[in-house]
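What you see is the complex with one protein chain gone and the rest in place.
Letters are used for the chains, namely A and B, taken in the order the chains are written, and counting of residues starts over at 1 for each.
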Amino acid sequence: MGVPDTGMSQRLVNWARAKSPWITVYNSGACNACDIEIIACLMPRFDVERFGILVKGSPRHADILIVTGHVTLKQASRLRRVWEQMPEPKYVIAMGACGASGGVFHGLYHMVESVDCVVPVDVYVAGCPPRPDEIINAVVTCLNLLEEDAAHGGKEWRQKKPATGVDAEGKSCTVVS
Amino acid sequence: MTRPVTVETIAERMKEFGTVEQVRKNRIRIRTVPDKIHDAITTAQAMLGFDRLITISTVDNGETLELLYHLIGSHRIIISLSLDLPRDKPVTPTVSDLLPPAGIYERQIHDLFGITFEGNPNMKKIILNEGWPENEYPLRKDWKPNAGVFYGGIKVERM
Partner (left out) sequence: MPEVVVSIGPQHPALKEPVNFKIVADGEKIVRLELDLSYNHRGIEKAAEQRNFIRVLPLLERVCGICSHSHATVFSKGIEEIMGLEIPPRAQYIRTIIAELERMHSHLLWLGVAAHVIGFNTLFMWTWRDREAVQDTLEEMSGNRVHYGMNEIGGVRRDLTPAQVEAALERLPALEERIKKYVEMVNSEETMLIRFRDVGKMSREEALKYGAVGPTARASGVDYDVRRDDPYLAYAEVPWNVITDTHGDVYGRTRVRVGELWESTQIVRYCLENLPAGPIRVDAPKNAPKGEILSRYEAPRGELAHFIRTNGTDKVERVDIRTPTLANWTSVAVCLVNQNIADIPVIVAAIDPCLSCTSRMTVVNRVDKEGR
């Protein structure tokens, strides 16, 4: 890593990945609002499949993981495992106010403080829930990141240190990946 | 049943199980004791046409934990049978043999309030996260998250 692979086959893979990202959605304890807005994205009105964005059930096929909502204690280890199953390079979009900070659920007893305590997050989407067009925008933003990362040969250029967050007791924590 | 069931007939019939009080035009509240709850529900089911359990509510009253069984029947009148259980030893017989849906409610109450339902065949804890410590009942008034206790989720490495 560090030096971009500029071989012909690698450039083809990068191109294909950016033109048709496959997405998996993980409901880590959301209120369903984000999930139904994601399904609404797939429907004739917004129809993300015309951009080549495909929602897959299995994390092993996915390039981008969309985490809807905050993470409950029970889901934390499961979310981590789903993220570990994804092939590199993998990107995470944390959806909604809950994904960023917990939203209205901030500080409840059965929750991990935020998504980035469990998995490193690349893109946050604001809103409760975000509108489908904002979700599409987030995926496009993620694709730009993906292209830039491919040009830099990895994610390190924009990550000075590992993703950090704050845990339940207010101390900062780091995710060891 | 020969005559229609009204609030008055229900109040009359249920008097033997405790103090009866009409709290709303269609809701009667009966304060009873754990020993009589089985009989009270059997009577309500057999004689008064109460065929459905709406829910079992729980309230933490400070010294006692209060259980309320809300039942409804085809006459659309609700009875709430209330029980007061001592905080240090909250035990009551299960009603899941009479009302199968009560099984669910009893399990969640057991996890969140620590009330034991004697005779419920499946009382093991699964409601909260698997790593949740024993004897911590989050919905009790005096419960607060303890900084030294690991409640589950993932362990994070401190910086």
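Following the convention adopted for this analysis, a residue touches a chain if its C-beta (ideal position, glycine included) is under 8 Å from a C-beta of that chain, and two chains touch if they have at least 3 such contacts.
This structure is a prediction, so every number in the text was calculated from the model and none was measured.
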Positions on chain B contacted by the hidden chain, ascending: 23-24, 26-27, 51-55, 57-60, 68, 70, 72, 76, 78, 80, 99-101, 103-105, 107-108, 111-112, 121-122, 126-129, 138-139
Interface with the undisplayed chain - residues on chain A: 26-37, 39-40, 43-45, 56-59, 70, 72, 74-75, 78, 82, 103-105, 107-111, 128-129, 131
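As a working rule, only the chains that are shown with their structure count from here on.
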Chain A and chain B, separation of their C-alpha mean positions in angstrom: 41
Contact footprint of chain B on chain A as seen in their complex: 71-74, 76-77, 80, 109-110, 112, 117-118, 164, 167-169, 171-176
Complex contact set, residues of chain B against chain A: 128-132, 138, 145, 147, 151-154, 156-159
